[in-house]
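Shown next, in structure tokens, is the structure this report addresses.
Apart from one protein chain that is not included, each protein chain of the complex appears where it belongs.
For subunit A:
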Amino acid sequence: MRGAQSAKWVALAAVVALAATACGGGDSDSGSNDMNKGSADPNGILTAQLSEPQNPLQPANAKESQGSRVLKQIFAGLVDYEPGTGKLVYVNAESVTPNKDSSVWTVKLKPGWKFHNGETVTAKSYVDSWNWSANVSNNQTNSSWFQDIKGYQDVHPDKGKPKADKMSGLKVVNDNEFKIELNSSVSYFAYKLGYDVWAPLPTGFFKDPKGFGEKPVGNGPYKFVSWDHKKLIKVRKFDGYQGPNKAKNGGIDFKNYTTADAAYSDIRSNNLDWIEQVPTTALTNYKSDLGKRAIDEEYSAVQSVVPAFYTKQFKNIDPKVIQGLSMAIDRDTITKTVLHGSRTPADSYVARGVIGYKAGALKEQVTYDPAKAKALIKEGGGVPGNKISIQFNADQDHKPWVDAVCNSIRKATGVDCVGDSKPDFQADLNARDKHQVKSMYRGGWVLDYPVNSNFMRDLYGSKAAGNTSGYANKEFDSLAAKADKAATLDETVKLYQEAEQVLAKDMPAIPLWFYKVNSGQSNKVLGKIPYGQDGDPIFTDVQVKKK
């Protein structure tokens, strides 16, 4: 009997071992599949990963990435950005021009554009859409995007019911032209217009916004076909589309996946053409699993550690101390080992690919130098209590790098450092909003629009809504205000670069690294899938191989 039992074990082990080796062999085969071979099928259908969008598909209601991914295909806005450089590209707009002090903008539309139901896209389609979306009683999560426009306060008061249903700053000149008057000068206003919220809406929308959210009608490169909840969203090429980004494939099937693991196993077996992000467990081996089909792309987002300036510990801290802490973090090693190359060390407050990003804006501050770090902290009077903690949410994969950062700080400076784990993102946000962070917290920022102001004013302005650390610096505030009022975009960008140097001295946050997309594509896709700066593929440019 003993013998029989051990034989069983051996057999079991053999099965597992065989399976494991078979796996290695099979995968390298699929990896060598040449993705540039073959010709494109203009009507080929692409399949892509998606989780269930949280909200109905209304352009101003997609705060999360999933709904936004679909909306971006169905709607075409006034402008878009050139991938890589972030330069403005006109889509539905013929021109967007400011007056002298950038407080009144004139938008001219390309005539003859149609919604998918045949209705013509006019200036009114835009103005009505914005007025509706900005209205507080329509509960659109992105309504604050309209706050630059004059009269926003009337449709979106801080408290109570709206006083008007139209913003006074929006004026239709004729079918193809309208004017936007702003509360104050914003030299980069045209750049904001690339976001989903600024999409036009057909008249049918206002009759039944809710029903429209289930069956959206847009003006974009793809038209909406069906939404089978939690299973599939189908969009197909719109033949009447006149924009520069015409679809090079026949359409997209967005398939629902509950976990990254599930999606990953489908991309390995070529059941799916694109996944959002490989699961953390596969980060070490996805490149050997997928071969050339692996995607490794940087996008414009930054992660940092932020001191809570309202705590006793950091209230009157000498910035030298934070600089010292920053220099005690070995970014190169951590991104390579703990994060498996899925991030690149940050060298500025502004993410790469954004207009105004300056390579090496932070130099010393982000260079690992334990001796200097120690000296700086000592010079600055040391860390009160000689101990810091980094708050993070445990429902995402933050613990490994938080531990690594802490280790690095502890080893280099002798300052004790521990992770302060909150069970989930909600609890983490709660502590940040209520100013209950004990010492430092994890911060992150993905671009809204590719101008450096987005990475500074919205985070470190003393009155910015995104400023949850209590940081305030008058010099920075006045520079930012000056930059917003500047006559040209170049000037604005330059002034913000100056402002970044103020931040470099003050260290309101310790930038750690820029994000990367680690993803994969199937062997049915021709060539590499191109990416935009927001970390999402440019689906219209993806080509499907002819079968």
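As a convention for this text, contacts are C-beta pairs under 8 Å (C-beta built on N, C-alpha and C of every residue); 3 or more make two chains touch, one makes a residue touch a chain; residues count from 1.
One rule holds in what follows: contacts and distances are computed from a predicted model.
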Omitted chain per UniProt, picking from "RNA polymerase sigma-70 factor (ECF subfamily)", "Protocatechuate 3,4-dioxygenase subunit alpha", "ABC transporter permease" or "NAD(P)H-dependent oxidoreductase subunit E", is "ABC transporter permease"
Options A:184, A:430, A:462 or A:488, residue touching the unrepresented chain
A:430
If I consider the whole complex, including the chain that's not displayed, which of A:85, A:174, A:259 or A:478 touches that chain?
A:259
Per the touch definition above, residue among A:56, A:250 or A:319 touching the missing chain
A:56
Sole touch to the unshown chain from A:102, A:122 or A:143: residue A:143
If the hidden chain were put back, which residues of subunit A would touch it?
1, 4-5, 8, 15, 19, 22-23, 52-56, 63-64, 136-137, 139-141, 143-144, 156-159, 210, 213, 229-231, 255-259, 261-262, 265-266, 268-269, 271, 395, 422, 424-431, 433, 443-446, 448, 458, 464-468
